[in-house]
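Here the complex is missing a single protein chain, while all its other protein chains stay put.
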Amino acid sequence: MKLHRTEALSRERFGDHVRLRYRWDAPSIEPGRFIVARAGDLSAGLAPFLPRPFFVHDFADGVASLLFEVRGAGTAALADWGADVNVSEPLGRGFDLGGIGDGPVALIGGDVWVAPLKLLARRLALLGVSHDVYLELPATASETYVDLLHRAYPSATLAPTDGGPEAPRTVLERVGDLTRYRAVFASGPSEMLAVLSEACAGRIAAQLALRERMACADGSCFGCAVAMADGSYARACVEGPVFAAEELARPSGGVTIAGALP
Amino acid sequence: MKLHRTEALSRERFGDHVRLRYRWDAPSIEPGRFIVARAGDLSAGLAPFLPRPFFVHDFADGVASLLFEVRGAGTAALADWGADVNVSEPLGRGFDLGGIGDGPVALIGGDVWVAPLKLLARRLALLGVSHDVYLELPATASETYVDLLHRAYPSATLAPTDGGPEAPRTVLERVGDLTRYRAVFASGPSEMLAVLSEACAGRIAAQLALRERMACADGSCFGCAVAMADGSYARACVEGPVFAAEELARPSGGVTIAGALP
Amino acid sequence: MNPVDSARALAVELCGIPLGTPLIPAAGTLGKEALDGVKGIYGAILPKTVTPEPRAGNPPPRVAEVPAGMVNSIGLQNPGLDRFLDDLDAYDVGLPIFVSVAADTVAQFAAACERLSADPRVAAVELNLSCPNVEHGGLQFCAGPGTVGGVVGVCRAALRGKPLLVKLTVEDAVANAIAAEGAGADAVTLVNTVPALVVDARERRVFLRGGLSGPAIKPVALRAVYEASRALGVPVVGCGGVASGTDVAEFMLAGATAVQVGSGRFARDASEILGEFAGYLSAEGLQARELTGLLGRN
Partner (left out) sequence: MNPVDSARALAVELCGIPLGTPLIPAAGTLGKEALDGVKGIYGAILPKTVTPEPRAGNPPPRVAEVPAGMVNSIGLQNPGLDRFLDDLDAYDVGLPIFVSVAADTVAQFAAACERLSADPRVAAVELNLSCPNVEHGGLQFCAGPGTVGGVVGVCRAALRGKPLLVKLTVEDAVANAIAAEGAGADAVTLVNTVPALVVDARERRVFLRGGLSGPAIKPVALRAVYEASRALGVPVVGCGGVASGTDVAEFMLAGATAVQVGSGRFARDASEILGEFAGYLSAEGLQARELTGLLGRN
């Protein structure tokens, strides 16, 4: 994978979450696309071995940003190391904004997976598409997470959840009547996506931003398989990461959705 | 190997050479012993896999230092990363200062292998043993290397060499009559050690600081084999790294000495 | 070195096919969506293994990262030979196309080779023998010299004059390579992934049973290439853990005539790997083709 070494302009920490801004010279980036990245300092060689995939969180005026949670070696290194960062070109298929007219559309998110909705909201504003943003806010959320949501999504409706079994539905209840929207764009925990895709089925077009483990990130390896309704496997990195809900195999037991890793 | 995480107090660069000072709480360290170290930041996991061996360059008042050349991933990481550094206890057998009375003795060094002679000189001064320091200075030496030698060994006699085939003898010529010394302590390029050990043989006791590739650094793996005069292999990390010249197998062809990696 | 000299320095020949560089993508690691700008990098193109019938592949997870490498269990997802050939022009970037093929039975292998033999776009065929032989209780075709010789022999006949590469795993590599050569292979590719297991200790489950690739296996692959190339008359194509130009040189020095790059390309840009290799050649004042087996001549 070709990575470009580019300047890391800032790294803001919100607890375990990091917003990393880097210089990126391009006229635009489609919302819902992702990049793969590795830390700038490679003096330890290729460790960890694979670059890590992240949604493009935001982009404007030659500055792109990621919003990610520190989990293992790859994200830890990205959060800490080096004046530079190595990032790929934007990859995959993002949100399809055809056929939504001037809206309204709903953007629904939760967890760190809210990441791609920022760039999407920016694009919709630019296109003059009216949109509402709903974000899940777990009762257990730390101050830093709330801070993060407020900063990144100032106009969002926050849906506090109690963390119980009904939590995945909470944000949906805040949305209320889905059919008043011309489309739903979602990026959140697997359970929330499952509930949403159930609720939208046959009523309103929903697009889900998924994530599966990746190796090549360019369609070569068939590693990032997402089960499709027709029994085949699509690749999250080429045919996705955003899929129309109805293309996807229905979540077994209605609980989690394939291709939406925690 | 048990490593202690300790504060890296400073890192000074002299071209490709680095003097790294770290906090070390101990009453003293024997000259000629070594430590193994790895960079403080392990967020990439164990990469590189093995800690790296270095002579203790200097030690006083709770501050130890290393003097090393940046070569590959291990030294690059040590030169650059982290507020801390991970270092082992001092290991191996250093210079044997028995039977030298109050001197005089000669300390002879070259290349980055001058490293252990600093602590040795300090110890000899403390013991009131008179000593002269002779260091090879290649004609090609960079200003930074000269700067380094001046700073670390202010009273040393520098022996400029022309880099030709006779270069390994140059420092020896500066020393002149070896027999006026009660012992020779040397740490330098393989060729210099070979010439020196030849010159001292049967006339004066010489101790050579060697280095062989290591894995365990504590005598367990038998990886750091040094060929001995009796046909057996000793371990650089336990029986060495300092050996009496006459214990060692004679360098084949008289050019390089076993156990003195470049 | 000027560009012309550099191009000349990189060229090698494999089974009579001139390759602009000794690099070949390892099967299953360079897809048709990723062919932009690869022409100067590789000496040939080698798509993912195709089987006579389409295969859906395994359910996810299919990949996991491990120290210095990865484990995969893709399950040979592929569109089947018909659609593969319909679509083969997508792989035409002006480089020779090698086709990797696998099948369930010896007869199916032969039938597939027959078809590939007739297609002028196919410069050479690589048999992927790391797949179960359904007639032999699911043991892999490369499980021993006997089965290797058997399948290679019929494929050799089916392919007529077309060059035949046989790709083997590290287990019994030398004996199998000798059997492949004896049955008519024009070259042997070493190695395929090494059987591996990834355990998820938190969930207390097998995360993935698959094949290990990447720098972790490089020393093992080098050993296989070194020993096989000394035992064989035909060329060896090296594969396993290449992620730098020095790695390419090491494989060639150990005896390889060409070198496949697989998961290393996921971690790095293949053009950087080639650039480093070109740098090595010019620093050493050598041509790529001179490297093959140069260790042995010391």
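Brief remarks follow.
Each chain gets a letter, A, B and C, in the order it is written, and its residues are counted from 1.
As a working rule, contacts are C-beta pairs under 8 Å (C-beta built on N, C-alpha and C of every residue); 3 or more make two chains touch, one makes a residue touch a chain.
None of these values were measured; they are calculated from a predicted model.
Of the candidate positions C:Ala90, C:Ala118, C:Val134 or C:Val199, contact with the unshown chain belongs to C:Val199.
Residue C:Pro215 is the one among C:Gly149, C:Pro215 or C:Gly262 that touches the chain missing from this view. One chain of the complex is left out; on chain C, the residues touching it are 66-69, 71, 171-172, 194-199, 201, 204-206, 209, 212, 214-220, 222-223, 226, 241, 246, 249-250, 253-254, 280, 284, 294-295, 298.
For chain B, the residues in touch with the chain missing from this view are 1-3, 46-51, 212-227, 231-233, 238, 258-259.
In this section, only the chains that are shown with their structure count from here on.
Steps from chain A to chain B, minimised over paths through touching chains, total 1. Taking the mean of all protein C-alpha atoms as the reference point, the chain centroid lying nearest to it belongs to C. When every chain is reduced to the mean of its CA atoms, the largest separation from chain B belongs to A. The greatest number of inter-chain C-beta pairs in contact is found between A-C. Chain A and chain B have centres, each the mean of its CA atoms, that are 54 Å apart.
Between the CA-based centres of chain B and chain C the separation comes to 46 Å, rounded to the whole angstrom. Separating the CA-averaged centres of chain A and chain C is a span of 35 Å. In chain C, the residues that reach two or more other chains under the touch definition are 67-68.
Residue positions 45, 47 of chain B are each in touch with at least two other chains.
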